[in-house]
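Got a structure here, written out as structure tokens. Questions coming.
With one protein chain removed, the remaining protein chains of the complex are shown where they sit.
A, B, C, D and E are the chain letters, set down in written order, and residue numbers restart from 1 in every chain.
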Amino acid sequence: MSASGGPTPPFTTLSISQPASHVTHVELHRPEKRNAMNQAFWSEMIDCFNQIAEDPECRVVVFSGAGKLFTAGIDLMDMAGGLLRPDADDTARISWKVRQTISKYQETFSVIEKCPKPVVVAVHGACVGAGVDLITACDIRLCTQDAWFQVKEVDIGLAADVGTLQRLPKVIGSGSLVNELALTARKMYSDEAKSSGLVSRVFPDKETLMAGAMEVAGEIASRSPVAVQGTKINLIFSRDHSVKEGLDFAAMWNMSMLQTDDLMKSAQAALEKKSIKQVVFSKL
Amino acid sequence: MSASGGPTPPFTTLSISQPASHVTHVELHRPEKRNAMNQAFWSEMIDCFNQIAEDPECRVVVFSGAGKLFTAGIDLMDMAGGLLRPDADDTARISWKVRQTISKYQETFSVIEKCPKPVVVAVHGACVGAGVDLITACDIRLCTQDAWFQVKEVDIGLAADVGTLQRLPKVIGSGSLVNELALTARKMYSDEAKSSGLVSRVFPDKETLMAGAMEVAGEIASRSPVAVQGTKINLIFSRDHSVKEGLDFAAMWNMSMLQTDDLMKSAQAALEKKSIKQVVFSKL
Amino acid sequence: MSASGGPTPPFTTLSISQPASHVTHVELHRPEKRNAMNQAFWSEMIDCFNQIAEDPECRVVVFSGAGKLFTAGIDLMDMAGGLLRPDADDTARISWKVRQTISKYQETFSVIEKCPKPVVVAVHGACVGAGVDLITACDIRLCTQDAWFQVKEVDIGLAADVGTLQRLPKVIGSGSLVNELALTARKMYSDEAKSSGLVSRVFPDKETLMAGAMEVAGEIASRSPVAVQGTKINLIFSRDHSVKEGLDFAAMWNMSMLQTDDLMKSAQAALEKKSIKQVVFSKL
Amino acid sequence: MSASGGPTPPFTTLSISQPASHVTHVELHRPEKRNAMNQAFWSEMIDCFNQIAEDPECRVVVFSGAGKLFTAGIDLMDMAGGLLRPDADDTARISWKVRQTISKYQETFSVIEKCPKPVVVAVHGACVGAGVDLITACDIRLCTQDAWFQVKEVDIGLAADVGTLQRLPKVIGSGSLVNELALTARKMYSDEAKSSGLVSRVFPDKETLMAGAMEVAGEIASRSPVAVQGTKINLIFSRDHSVKEGLDFAAMWNMSMLQTDDLMKSAQAALEKKSIKQVVFSKL
Amino acid sequence: MSASGGPTPPFTTLSISQPASHVTHVELHRPEKRNAMNQAFWSEMIDCFNQIAEDPECRVVVFSGAGKLFTAGIDLMDMAGGLLRPDADDTARISWKVRQTISKYQETFSVIEKCPKPVVVAVHGACVGAGVDLITACDIRLCTQDAWFQVKEVDIGLAADVGTLQRLPKVIGSGSLVNELALTARKMYSDEAKSSGLVSRVFPDKETLMAGAMEVAGEIASRSPVAVQGTKINLIFSRDHSVKEGLDFAAMWNMSMLQTDDLMKSAQAALEKKSIKQVVFSKL
Partner (left out) sequence: MSASGGPTPPFTTLSISQPASHVTHVELHRPEKRNAMNQAFWSEMIDCFNQIAEDPECRVVVFSGAGKLFTAGIDLMDMAGGLLRPDADDTARISWKVRQTISKYQETFSVIEKCPKPVVVAVHGACVGAGVDLITACDIRLCTQDAWFQVKEVDIGLAADVGTLQRLPKVIGSGSLVNELALTARKMYSDEAKSSGLVSRVFPDKETLMAGAMEVAGEIASRSPVAVQGTKINLIFSRDHSVKEGLDFAAMWNMSMLQTDDLMKSAQAALEKKSIKQVVFSKL
């Protein structure tokens, strides 16, 4: 179920397909470069997820990596020049430009979060550096038995600035583990990823992983898009606010969203013991 | 130790008893309806917990469900009409009323949190839909081996708006698991509830569960109510604020609370190696 | 590797040493008093960590306890008088002084967090009361198989006000467990400390623990101090803010910090497959 | 237009009338006691404004004082005992009760803010102490030439705790003036009240004041209640949040509120150059 | 100094010119339609200010309206259809689209705030409805004697949602006045605009207004762009945060920005009593 023919134009690093109804599969596709993230990748992600956000046919996304591993992280060769040494007249002006560049790179992963469709990420093999920044912006994380994770930034002399330090502490429960991973750059293997809660399921190999990811995606795709996307939006809002603010937000959100026909359709199916998969919901 | 004779008037869905000194037992009591939450339940909870909050004899609450399971969640038959289709002249006015209704329903579970006495919830069998909203508002969660939990809202076409999406991410450590549960409505069994931290203990059956819950409640009831209730208030404040704000709050709180005689009584008992259960504290 | 000769003057409760390059070892050193925290301790900690924060030779701290156990917590005999019964003319004025005292005591552990150098804490045997306040302010927590932890405050009649209630919920993922520990004062042993994420590793005994702590510290000490200390600062900021605020902070931070020579040195070493331990970084 | 016959039962301190269509007039009515706020007042206000909030006929409130002046503030004789010296066993327990009492008294004025109908307050003569707490919770402030205002609390030995210190700095622009008034208890006369922005208009005497207040109220009452009450709710939310949060709130609010028929009715009237007063809006 | 030939292609509602060194003049240019804001305007503003933000030649913006008045606000004829009645299958889906539309329209004015170059707005004649939303997003407000301002939204049945309710309370000091304007839609004339602080200067007529705006702009343009744009960024951050957060932000910002050569150049000029206008600063 991987896109055999390589990247989907106009993209050069991403392959896009529709493996099932309402499911979009985005594959990071630079297998010969260990799916390292080059300059093209950083902007293609933004275009890709903005399109997905607008696409009424898509209700859920599966994200994975082509080839032997998920991603080796940033492509240092391709990236270093522009980012680290912008051309400007003094330190203040260099800093000004560096800040703009970092903000742009942050957007590459924040689009995943801003897209109201849930994103299921399936990790096999290595997930290094910016790969961790990426997966922490996804909603559901699954991996293979042979997967490993490495917060690599400290090894190359910087504090991670495109998501890991901001999101990792909010997706796993152990502060000590987060700090240890971020400060020592040690590898974490799938069993610890599972016990710490980074991933919610581990699969024997890539084939079962992809099948598992598709099944989860299928469950999500079959439900009301009003309910599903509202759930994602509320979960992300709640993460960043107090319980009281989260409740107020939910009441405001649902004052209109409860006026959907999906509610009656879903309730009807539940009462009739019909599978939710048989219900047809309007586009959103 | 369950209230054999049914609901305690004027309540029709709740049975209230005092199984031990300073311990109040609230039992959700509609066993013939799988403890489904009907219209009466939503307002009785508010009255019940407001009374408990004011009752100087009560220092801790045990909450459980009568019959075969904890709760099947919202009673769709009893509830749907009023909530979903208020009578009003246009969409804005319907929305206005829906928002008021949701806020009122949120209060049903928020009273648990606003009540300064700790609430220990004991779950056996099914805990579905609004049941999860309820238990996440409790302080300590215990369950039986046969318990299972299901965030059901997405199955009936809505984003959960009375607590689950707001509190679940703050009571268990795995973001991926929270999202998976909320977006797919899959069941979670007791072992995963334990390993993910949703519950802090699992018991073989309902009898041992209730005994365990009573033991925990007994430990709490025997300690200074100034210390215990101050601890709950500080924990809830801290959850929603930065560490610095939490520390400032604690300093303000304790500037008067440390001037309690309980401190000397407790310290005395500790120095004399007496059991805390022998100390008599004034009412609060 | 423990400081054999007792406290390091002018300190009377802390022993300071440099067991390895760029590593400072701080040992709580009142073994005959079970490392109980007396009045001297509370101010010595502030001096000690302020010095460490300023010391360009130090890049990481290992914190442990001398003797049979980590710490028995507050030294009630030494402390109680001054704190609880300040001399003043009315309740308001007593409260005013109590608040000042609590704030000062909070600083004793907050200095650990304000110090930009990571602190690895190694716990063996008992870690009671204020000991838990202390370790939750550290960055990485390790322990021995025989370690146990107890949030003791409720036993002596107060709500914990120097860190536990504020930080514990942010370092372990299970809300139910946090509440149970804080409300019942029950002991938690090393296996539950590990599974709940309070500690990220458990060692067979104190010797292996200290070796393990030193190894983790060595990994940290060998990396760019700009990267390491920036990582700690960003992690702590992110804990207390939304993801968006955390990302904005990181972009501001790195607009200047990416202009470090450490980046090139680290990247160079990575490309040449040299160990990071061979790279010489300037002082910070 | 004042309610001649005294308080409106069951109220003993408030007189309620409907001087015009959709306008409710609430008059503080203890003229023989200089409208001092006794124990009854504090709870009657809550009942009164909760009723107004629910009353679909009311779209705007005018609040004023009967007799020679607006209010002399708290009725010290009637109040002091209960509040200041609750009966309890130790300082902590007294503090616990005092906090509950203050919170309850705060609600007396916060109901004005929680009521979605705008409240126009008309002040003549003295407005002292708790009177300032009251008027800062209103939406529009008007006064007579002979009006004066005094933040009195510091004179009787306390920091104002029912609204003045919290709201005054948010309703007038000069920090220096706020501090001076609150710290010295000096009187401020109508001209300074106008130039500082505390009131938005000054009238020669009570008669013109009441006419002016009724005119402002009439303008508000004639407009769409969806628009008016949404405006109040958004203004209060914005006061307490960042601009970005305020904008997000407004977008959420209006996603349903723009679906009101009032929009078309109002636009129609505007296009036809008809007075808004001729448009009939549904109840809200 | 107005752009005589009409809109500057590709814009159809905006005329762009460079009346002086480093100064960009943006003129709202639909004089025959009273500068009413049609659909094109809402997106052209975004393009225009994004270009200005990137243009290193521009250091300050003057914004004004062509013809007889500043703006009559939203062009109801051109706008109403799309916004109010999006095509969708149920209320939830309509609401979903309405929210997206509102957010997009909010961006039209938020780009002014996000653009780091200060914007001086010069208002003559009427400034109605969305015109007030626009000017509150500008940094400095100037007007003619004949100018008047009207928060119009409540007149057409809605709560203002693109900036006025969010920003107006933060740019003028009188809460009572803000509420009165927003709830009654009454006109405010230039003298009250000045005394309330909405504008900081009033000019006799449009000619002197434009000269005054250009003079202010010239003062800003002559200063270090690092200092000026950093000042705007810090002022906007501070508006939405506590003083402590604002100070921390400023320290982070200036840790690199103080390393500009502009500091030495400016200080040098100050010491030599040279005009700042003679100093040449690098582009930013």
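Going forward, a contact is a pair of C-beta atoms (placed from the backbone, for glycine too) under 8 Å apart; a residue touches a chain by one contact, two chains touch by 3 or more.
Quick caveat, the model's predicted, so the values are computed rather than measured.
When the missing chain is restored to the complex, the residue among D:Cys48, D:Leu177 or D:Val216 that touches it is D:Leu177.
Per the touch definition above, the residue from E:Ala66, E:Ile140, E:Met188 or E:Leu209 contacting the chain not shown is E:Ile140. Looking at D:Ser43, D:Gln145 or D:Gln166, the residue that reaches the missing chain in the full complex is D:Gln166. Touching the omitted chain from subunit D are residues 76, 80, 83-84, 91, 94-96, 98-99, 102-103, 106, 110, 113, 153-163, 165-167, 169-170, 172-180, 182-186, 195-197, 239-241. Listed for subunit E, the residues touching the missing chain in the whole complex are 118, 139-141, 170-174, 195-201, 216, 219-220, 223-224, 226-228, 230-235, 238-239, 242-244, 246-248, 250-260, 262-267, 270-271, 276.
Where subunit C meets the chain that is not shown, the touching residues are 88-93, 95-96, 226, 256-262, 282-284.
We take it that only the chains that are shown with their structure count from here on.
At the interface between subunit C and subunit E, two copies of one sequence, more than half of the residue numbers in use are shared by both copies. If you lay the C-alpha trace of subunit B over that of subunit C, the rotation comes to 120 degrees, to the nearest 5.
As a whole-number value, the distance joining the C-alpha centres of subunit D and subunit E reads 33 Å. One finds 36 Å separating the Cα centroids of subunit A and subunit E.
Looking at subunit D, residues 91, 226, 252-253, 255-260, 262 sit in touch with two or more other chains.
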